[in-house]
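First the structure, in the form of structure tokens, and then the observations on it.
A protein chain is absent from this complex, but the other protein chains hold their places.
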Amino acid sequence: MTIRALVWNENVHETTQEEIREIYPDGIHGTIAAGLRDLLGDDVEVRTATLADPEHGLTEEALRATDVLLWWGHIAHDRVSDDAVRRVQEQVLAGMGLIVLHSGHFSKIFTRLLGTTCSLAWRNDGERELVWTTAPGHPIAEGVESPIVIDRQEMYGEHFDIPNPDDQVFISSFAGGEVFRSGVTFTRGRGHIFYFSPGDQEYPVYFHPQVRRVLANAVRWAAPAGERRLPEVSNPQRRDWR
Amino acid sequence: MTIRALVWNENVHETTQEEIREIYPDGIHGTIAAGLRDLLGDDVEVRTATLADPEHGLTEEALRATDVLLWWGHIAHDRVSDDAVRRVQEQVLAGMGLIVLHSGHFSKIFTRLLGTTCSLAWRNDGERELVWTTAPGHPIAEGVESPIVIDRQEMYGEHFDIPNPDDQVFISSFAGGEVFRSGVTFTRGRGHIFYFSPGDQEYPVYFHPQVRRVLANAVRWAAPAGERRLPEVSNPQRRDWR
Amino acid sequence: MTIRALVWNENVHETTQEEIREIYPDGIHGTIAAGLRDLLGDDVEVRTATLADPEHGLTEEALRATDVLLWWGHIAHDRVSDDAVRRVQEQVLAGMGLIVLHSGHFSKIFTRLLGTTCSLAWRNDGERELVWTTAPGHPIAEGVESPIVIDRQEMYGEHFDIPNPDDQVFISSFAGGEVFRSGVTFTRGRGHIFYFSPGDQEYPVYFHPQVRRVLANAVRWAAPAGERRLPEVSNPQRRDWR
Partner (left out) sequence: MTIRALVWNENVHETTQEEIREIYPDGIHGTIAAGLRDLLGDDVEVRTATLADPEHGLTEEALRATDVLLWWGHIAHDRVSDDAVRRVQEQVLAGMGLIVLHSGHFSKIFTRLLGTTCSLAWRNDGERELVWTTAPGHPIAEGVESPIVIDRQEMYGEHFDIPNPDDQVFISSFAGGEVFRSGVTFTRGRGHIFYFSPGDQEYPVYFHPQVRRVLANAVRWAAPAGERRLPEVSNPQRRDWR
């Protein structure tokens, strides 16, 4: 069955800063989408949407037609409408997969689903990041080298204020000595959520073959298994079970 | 060190329905507070607050002076101000313990901290509830009989739409055959959270000696271990670690 | 890719007790195997093995050719050789899926992988069991009714002495009021483990369409995602990461 992936990107850096456009001429969303198409082929159908689209491209209809939503945002979190966030949250709880990327840790949708500040330590010095696999049997780690070596990256460090994840898939270290839980999974409602920190607008991380492998694996993993339905209250009569 | 507990109750049923006032003449908050005082003695200092208090009794100052907040609400969730909820969430993330009771599963503070609908199945038929211990070594289960037998209770049943809890302490069954994860713990930020479902305005559950034992244990367990501080972003310089 | 499933059964009750043979004329293993073939068709290749087979049918070669092993045992746990158990444990840690059924909770392989007593409460009164889904988005719960109604079953009740599971998929209640964590997952090494309690030699539970659905889902879920390899010690040189 074809997985319908939607790559969402605020697409602000790329349209307002020449030096970022040079790194990501197709936008971060375009680069990620191309990676998914390359690796998953006919198993995936990839669309993209951005903040500037009507309703950010996140209408009820668009979301219902999405199995897995990938989310990249950074400087425009506040410009995402609360209505759009509510719609995304509902679809995640109903079963849509969600992959939150890098600075998306501070997006409205991620903090709303997790309930914590999602704060962290950061430093933009172009440091070497090593991404170590801590769950080699996890589907998201399939075929991924350990460590992934990323020559230059923004540092994200602990303490990362998130709830206990379901699975701890990757942990990164940086040249400066910091560590970060860079790949973690959560379940909310029927939805599977994966957060993956490598990736920044100033570094060409989304072209890295191993990073592309992780995202492709994650799309497969996050696709809903069964019926898509929002958990709801019920008031059943007492039944005779025979 | 004395634990400062604050028992919060919307206190609407008790002040508007004669039949409920008869069950809880001191209010649900008063009953719970008395139980904590009986069981914890000098180890605890218990205050109460209700929806009708100025700022619901949940001012910044009051919350900072609280180690563990107990929360009971049902028909007035929407009347709790968003500002108060924000203040409570911040204090929980900073380390204040939170014990959410029964119909508090639908409170703003609980759904905001958990990120899910917190929906469930329910039926008010005065059914027998059995509360089984599934984590006998957990501090909250210390000295608690398994099962706790509650003669008449509202039924709460699965599916209970919550994230994977940290610890699964109690599971209930009801005469009608339903089951419910009735005692579960979560960590959010530095805060320890315990949800416990037994307890309803129509049944004298908060007088039950075993239920009182659970709440007293939970107050001890949820009290913060260390410094009270909201997780926050930092932007450290790269350091020479020698 | 075809999943290679191996259904292992001690096959003692069926070969020594006429009344059990009448319930499971093809053995419990035969009944389970038929269910997997019916539901998974060409996606699965099912073999069976029993205690009486040379090396219990659990040679190194047989296990390496197995993606998911299903395990049923009850009165002959002690007759399973320690060598066979060691081989199974190694293959699980290397990535082979393992589904442990009913009284298999006391098998050598399960207690060795979990490290606890795996003890529980039990009563064989032919009680009605209701199996409630607590993780509706989990692949093992796909298409499964909640509750599954099993008219007559042996009761298994808490406290079930297991480590905290990764995912809590099903919880059962029994006519007598007991509850049981009847469907739980664990990860050990690279291996995915699912324990499912419904099923007993005295009741035709493995013919139940919903129970067959759960086992078919579990076989898909437990199949290894990537490379099959036992975690091992390494002593790497310090590397220059550029």
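By written order: A, B and C. Residues from 1 in each chain.
Keep in mind that, in the parts below, contacts are C-beta pairs under 8 Å (C-beta built on N, C-alpha and C of every residue); 3 or more make two chains touch, one makes a residue touch a chain.
Keep in mind that this is a model prediction, so the values were computed, not measured.
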| item | value |
| --- | --- |
| Among A:Val7, A:Ile32 or A:Leu130, the residue in touch with the chain that has been omitted | A:Leu130 |
| Among C:Ser146, C:Thr187 or C:Gln210, residue touching the chain not depicted | C:Thr187 |
| Which of B:Gly95, B:Gly115 or B:Pro198 contacts the chain that the document leaves out | B:Gly95 |
| Option touching the unshown chain, where A:Gly177, A:Pro209 or A:Pro236 are the choices | A:Gly177 |
| On chain B, residues whose C-beta touches the chain left out of the figure | 95, 128, 130, 135-139, 141-143, 149, 151, 166-167, 187, 189-192, 224-227, 229, 231, 241-242 |
| Residue numbers in chain C that touch the chain omitted from display | 89, 93, 112-117, 119-123, 125, 127, 157, 159, 161, 163-164, 166, 176-177, 186-189, 230-239, 241 |
| Residue ranges of chain A at the interface with the undisplayed chain | 128, 130, 132-134, 136, 146-147, 157-160, 164, 167-168, 171-175, 177-179, 181 |
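Keep in mind that, in the parts below, only the chains that are shown with their structure count from here on.
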| item | value |
| --- | --- |
| Type of chain A:chain C copy interface by residue overlap (half), same or different | same |
| Geometric centre distance via CA averages, chain C-chain B, whole Å | 36 |
| Euclidean distance of C-alpha centroids - chain A vs chain C, Å | 33 |
| Junction residues of chain C - those touching two or more other chains | 128, 130, 136, 167 |
